[in-house]
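Only one protein chain is missing from this complex, and each of the others stays in its spot.
Read from first to last, the chains carry the letters A and B; within each, the first residue is number 1.
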Amino acid sequence: MKKFTSVQDVPNLPQWLQEAKALKANPFAHKSLGENKVLGLVFFNPSLRTRMSMQRAAYNLGMQVMVLNVGQDSWQLEWEEGTVMNGTAQEHVKEAVPVMAQYCDIIGVRSFPGLKDREADYAEGVLNKFLQHSPVPIISLESATSHPLQGFADLLTIDENKQKAKPRVVLSWAPHPKALPQAVPNAFVEWMRAGEVDLVVTHPEGYELAPQIIGDTPVIYEQERAFEGADFIYAKNWSSYREYGKILSQSPDWTITEAKMALTNGARFMHCLPIRRNVIATDGVVDNSLVIPQAENRLWTAQLVLKKLLEETSSIPWGPPALLL
Amino acid sequence: MKKFTSVQDVPNLPQWLQEAKALKANPFAHKSLGENKVLGLVFFNPSLRTRMSMQRAAYNLGMQVMVLNVGQDSWQLEWEEGTVMNGTAQEHVKEAVPVMAQYCDIIGVRSFPGLKDREADYAEGVLNKFLQHSPVPIISLESATSHPLQGFADLLTIDENKQKAKPRVVLSWAPHPKALPQAVPNAFVEWMRAGEVDLVVTHPEGYELAPQIIGDTPVIYEQERAFEGADFIYAKNWSSYREYGKILSQSPDWTITEAKMALTNGARFMHCLPIRRNVIATDGVVDNSLVIPQAENRLWTAQLVLKKLLEETSSIPWGPPALLL
Partner (left out) sequence: MKKFTSVQDVPNLPQWLQEAKALKANPFAHKSLGENKVLGLVFFNPSLRTRMSMQRAAYNLGMQVMVLNVGQDSWQLEWEEGTVMNGTAQEHVKEAVPVMAQYCDIIGVRSFPGLKDREADYAEGVLNKFLQHSPVPIISLESATSHPLQGFADLLTIDENKQKAKPRVVLSWAPHPKALPQAVPNAFVEWMRAGEVDLVVTHPEGYELAPQIIGDTPVIYEQERAFEGADFIYAKNWSSYREYGKILSQSPDWTITEAKMALTNGARFMHCLPIRRNVIATDGVVDNSLVIPQAENRLWTAQLVLKKLLEETSSIPWGPPALLL
């Protein structure tokens, strides 16, 4: 494994879930693995959970960490080929990424979509440029169209809390005042489909996820009907894929309430955070939810991803042979 | 001890002063104490001394550190209960704090007052929300109304430099172009009253500190008379508590000058820094002062606070028993 940008980078998902639990039980067991290794975290957008959970995960493995806030600490980047760079961008990604890769053993990168041009966002330009130009492993810290670290933590949380072998999991759209990316629902659908769950998606018409993501997953347009028999309710807002980046509804009819939770099979509520209380879900729903342990699992899954990348790559090119793993 | 937000969190102040001196003499003696431990520093406001002294203190104890600049690196926070979060705040403190606490063993937080609403500021909303929602120890890195790490360093500096058992210490208001919090003078009064000093406060009328802080401490409105017999002059500006947050005077008559210092008992000049030269005090006064060793003591007192918290708490909930202190 040379990268972590999707569930497809995981060779054996059930085994990874077991190994994440083992790390959680014994966080410092692999502290020598990261010795002399440095994780670089490159943020084009803000972050709390991802920033802190990745740092902690690296420290638990004995790594050091460098954080770079692009455009704030550093230079503006150019992404296009062949540009005459006489505008605001000061450095081309073709230099910035190989240079950073010489100072880091693993690089994580976060870059949100513009939500203006669907084709451009789904081409994953930033992430792919990092993959293309980096000789060291790349971790997606949330890209334009996916958030695999979140999807992995979500699946671990469901695995830990399920009461039956194949629980019924409902992904429900919920209202929000701003146009949000599809990255989290996309990742959630991908990871649930790869895991052992019975997935249903519910949202207002017009909010259909990309066909290559949703596949044959059942979609139910009546939220309350979708909730029947659910073991987990996973709420998330996203903007429209069809009318790309648009807000088609802000209806509070889709807010997750205690009354709606009562329609389920005693389902546990989940959300990736940050959550807008009394907009996405009522206080009562959030207060009795899995959101805090779900966020804790961001740490253990991040730590496993780092561990796998440290184990399976000789990483930094200049490391002398004796020091390579 | 599960927190450090006030002098009242210190069970035995004379002993703590001795232990801080011992750390200063032997900074790396407890380096294994912080192994596998991470300090999170959350800044809602800028910082130089606090930021760097806390980091250094953590490193001296073998800890790792994560710094989060809220609103810059991360999301805007909501503080009120029951709000419908459809405005600018993206995450509620009820999620943000427990989540951060899962990634950190100790959390430090800095948040300045708004200086508009006295009742709100003195209710210490931000700090108390952190205390309420964090399972791990909280350190105040300066709150709306107090700065205990500064008060502790001030007391240590006086203890190290005093020529008599109970020195006369004068806290003097001094002019400043901006409205400043009362956090530093409040902390100074609290720590001096808990220590072995003879404290006097001097300021123009209208600048009386909160009654619950000042207690029975003598207040003298004539600055020069207050300076007579002083062993230490501690200067600081603050805005009015009575006419809350107002600047009632910018008179250079209150600037600390060499002529005024000559009225004292050879007093040493102190200030918490940053200091505006030739506004708070003249160059000659600052150049012959304790401000630099006083700032150094920010490190040793911070290190002792971290050491105490590491020793007395099992901290991170997920740590396996064998690794807990």
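Here is the rule we use: a residue touches a chain if its C-beta (ideal position, glycine included) is under 8 Å from a C-beta of that chain, and two chains touch if they have at least 3 such contacts.
All of these numbers come straight from a predicted model, not from anything done at the bench.
Of the candidate positions B:Lys24, B:Lys162, B:Arg193 or B:Lys246, contact with the hidden chain is made by B:Lys24.
The hidden chain makes contact, of the residues B:Met52, B:Ala210 or B:Leu263, with B:Met52. When the omitted chain is restored, the residue from A:Val38, A:Val189 or A:Leu309 that touches it is A:Val38.
Although one chain is not displayed, its contacts with chain B can still be listed: residues 24-28, 31, 43, 46-49, 51-53, 55-56, 59-60, 69, 72, 177, 273-279, 283, 286, 291-292, 295-296, 299. Panel shows chain A; residues 36, 38, 40, 64, 66, 68, 72-75, 78, 81-87, 90-92, 94-96, 98-100, 102-104, 318-320, 323 of it touch the chain omitted from the view.
We adopt the following convention: only the chains that are shown with their structure count from here on.
Distance between chain A and chain B, defined via averaged C-alpha coordinates, is recorded as 38 Å.
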